[in-house]
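Take a look at the structure set out below.
Every protein chain except one is present and positioned as in the full complex.
By written order: A, B and C. Residues from 1 in each chain.
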Amino acid sequence: MKINVLAFGVAKEIFGSSLVSLELTNDATIYNLKYLLEQQYPRLKQLASYMVAVNNEYALPGDTIHERDEIAIIPPVSGG
Amino acid sequence: MKINVLAFGVAKEIFGSSLVSLELTNDATIYNLKYLLEQQYPRLKQLASYMVAVNNEYALPGDTIHERDEIAIIPPVSGG
Amino acid sequence: MQHTQVILTADTLDVPSCINWIMSPQSGGIDVFIGTVRNATKGKSVLRLEFEAYEPMAISEMEKICRQAFDQWPVQKVLVHHRTGTLQVGEIPVIIAVSAAHRAAAFEACRYIIDTLKQTVPIWKKEIFEDGEVWVAAHP
Partner (left out) sequence: MQHTQVILTADTLDVPSCINWIMSPQSGGIDVFIGTVRNATKGKSVLRLEFEAYEPMAISEMEKICRQAFDQWPVQKVLVHHRTGTLQVGEIPVIIAVSAAHRAAAFEACRYIIDTLKQTVPIWKKEIFEDGEVWVAAHP
């Protein structure tokens, strides 16, 4: 399945875009997504940390990704 | 010596006045003053507590009172 | 004390002017405590409050608390405004504002100032009910 990944803050600069598209297998997890992104964008691994959100909620590494989920890369937040 | 004692809050109501005059011996302490006041105004003893201030500072029971000191009775405060 | 503003007044307290005074380009966090007159105490309806102060000592005690805040936390500015006289429900008896480079100091100093003010500053509040009145905290 093809999924779109939103990027914010420093992640947007690492991707060179606020939206990247990826091809994932149907039972792919957050862990699989992160592995794939880090292969393609090695600078992701230099972040202090980053989370993945699915449909506006923080996701765990084992969570499965479904088609049409809204996926976002959340680098360390710094609001306030 | 004759001293004036300022009263605030509930102490003003107990004294029936915002200022009472007392005759004290020259080496009188805060302790002596409180004893004298409590003889004259027994309702003072029904307060949760009360302090005496001398020249705008809280005084201790053993502190000596001098002529022309500004003495005030401070019932439990409740500002804020 | 140019970084301290202590005011005891019978006039209405003004939050925006307190915020204007406390803000500065050096500060990163400001904590403001605003006391307001509640419409009830212990389930009993309050009509209004009357505040009385031993003015010179109240000011000197409030200034002392501000100095203690500067001694204990890295704060930049400290403001204490307190009302006297008659206050209706919803009116503001006290505003405390503290600015600091970092928020922890602002929060802790602000809390310290209001907690200590309520214990040491010679100001007294009388609650007026439909059927009587009482000096708060006077009796056990």
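Going forward, contacts are C-beta pairs under 8 Å (C-beta built on N, C-alpha and C of every residue); 3 or more make two chains touch, one makes a residue touch a chain.
In this text the structure is predicted, and so the values were computed from the model without any measurement.
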| item | value |
| --- | --- |
| Chain not shown, its touching partners among those shown | A, C |
| Touch list for chain C against the chain that is not drawn | 15-16, 19, 23-40, 89-90, 99, 101, 103, 106-107, 110-111, 114 |
| Chain A residues that touch the omitted chain in the full complex | 6, 8-10, 13, 46-48, 53, 56-58, 72, 74-80 |
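Following the convention adopted for this analysis, only the chains that are shown with their structure count from here on.
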| item | value |
| --- | --- |
| Cα-centroid distance, chain B relative to chain C, in whole angstrom | 26 |
| Whole-Å gap separating chain A and chain B, where each centre is the average of the chain's CA atoms | 72 |
| Averaged-CA centre spacing for the pair chain C and chain A, given as whole angstrom | 48 |
